[in-house]
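Before I ask anything, here is the structure I am working with.
One protein chain omitted, others in place.
So, chain A:
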Amino acid sequence: MAGRPDAAAGPAPAPLPTGRGIELALLAFAAALVTGALVLVEANQEQELTRSLLYLGLAYLGLFAVAHFAVRKFAPYADPLILPTVALLNGLGLVMIHRIDLARLSSDPDSGSDLATRQVVWTAIGLVLFIVVLWRVRDHRVLSRYAYTAGFAGLVLLALPGLLPSSISEVNGAKLWIRIGPVGMQPGEFAKILLIVFFAAFLVQKRELFSTAGRSFLGMEFPRARDLAPLLVAWGLSVGVLVLERDLGTSLLFFGIMLVLLYTATERVSWMVIGLSFFVGGCLIAYQLFAHVRLRVLTWIDPLQPCPLDDKTFVACYDRGGYQISQALFGLGTGGLGGTGLGAGRPDLVPYAESDFMLSSLGEELGLIGLAAILVLYLVLITRGLRSALAVRDSFGKLLATGLSFTIALQVFIVIGGVSKLIPLTGLTLPFLSYGGSSLVANYALVALLLRISNAARAPLPRKPPTPHVPIAEAGTELVERPT
């Protein structure tokens, strides 16, 4: 439903509580949980328990309290659950990264592994960007004016690492980075948000085009062939990312977002059918053409396959290509129902335990019970985003909020599905939990936009003065603005 009738006219309804108090209380709760987790890790790792842990917890609370007061000032009606959920996920991620640091230091004291400090810095940068976005973007509808600029910038950011020489952009076989000296970033994370802004605005403008009825087949209205061009472009883009940057996850994510936005805008199942058949086609082509895609599928089907000793080139077996996923599954299995306890497991045995395989680290130490709680946290975050999309009163805001929330949902699904061997493994980070600066900073910008939209959705309408009753015959014409 487009409008919110209870605020339209008549006796004033009781104003919706802004929820800022709830937000602050939940943030304090999150800070307590994170501090507790940190204390448990230190105790289980036989580290000295000092008062500095308490200060760390207070610093974390202080950081998010600043964010909270920014929300209070710039978006006072924003959703009260989004920020605490994000804060808790981010905090648990920080504790886990610190815990993996400790494990690495104990097995190799010279490694100097200190990812946690860097992640704290990234968190601070992310929160600064969060506040800047809330401060500068006072109305999300303004963004639709910059749709084509955003689309162009997004495309450039997305394509840049693929076109740059490998020495700058390649890390572990995927060309996703721009590294200048010690500083590196993954522009694809920011491109994601820019392209959602573009696609949402584009679909609002051209919605009729996509809803034009074509031929009816199997009880579904299929669009005309010439209206397929945008979907083909999105598909080509995803395949381009796969070919140029050798990254399965990003490619999958982009196509998924475009498809869902198209479906949301037109409410036509046929787009899903067409998109999914494109997707299946793309998968088959990629499987035939790229060895790294084939490897992922083979290790997905059987990661524990023993390695042939005489054939060194065969990598889809336990000790080689399947090592990471096998170790992750062992980790999840060790965790079982209740986990080993924070700091009492061996999550560092999984390569990339701090980024792509954060889930198996958490699963090992918190168990199924803890993982389920984390999944419900993601669910709360996503449903709050989608709820804002339902409640906001303009089409652009609806599509933007849907796109942003769905990005998180799809990313969580792809990562968790990959790590738990439900779908073939693709390299993506868990939003807010995994180590990774670009991902964290970009996701804070994303959350700031979601809060902005939820603020617009929950803010009371400005009350119009009651119009005097004039008989229609005598009334003049009146220009009424049509909500877009």
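Everything below uses one rule, namely that contacts are C-beta pairs under 8 Å (C-beta built on N, C-alpha and C of every residue); 3 or more make two chains touch, one makes a residue touch a chain; residues count from 1.
One rule holds in what follows: contacts and distances are computed from a predicted model.
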item: Hidden chain of the complex, named as in its UniProt record, picked from "Sulfate transport system ATP-binding protein", "Mycofactocin maturase MftC", "FHA domain-containing protein" or "NADH-quinone oxidoreductase subunit H"; value: "FHA domain-containing protein"
item: Residue among A:A316, A:L377 or A:L428 that touches the chain left out of view; value: A:L377
item: Residue of A:P84, A:G162, A:G363 or A:G436 touching the missing chain in the full complex; value: A:P84
item: Of A:I274, A:L366, A:L428 or A:A456, the one touching the omitted chain in the full complex; value: A:L366
item: Absent chain, residues of chain A that touch it; value: 1-3, 5-6, 8-11, 13-14, 16-17, 19, 22, 26, 29-30, 32-33, 36-37, 40, 43-44, 46, 80-81, 84-85, 88, 338-342, 344, 366-367, 369-370, 373, 376-377, 380, 383-384, 391, 393, 467, 469-470, 472, 475-476, 478, 480, 482-483
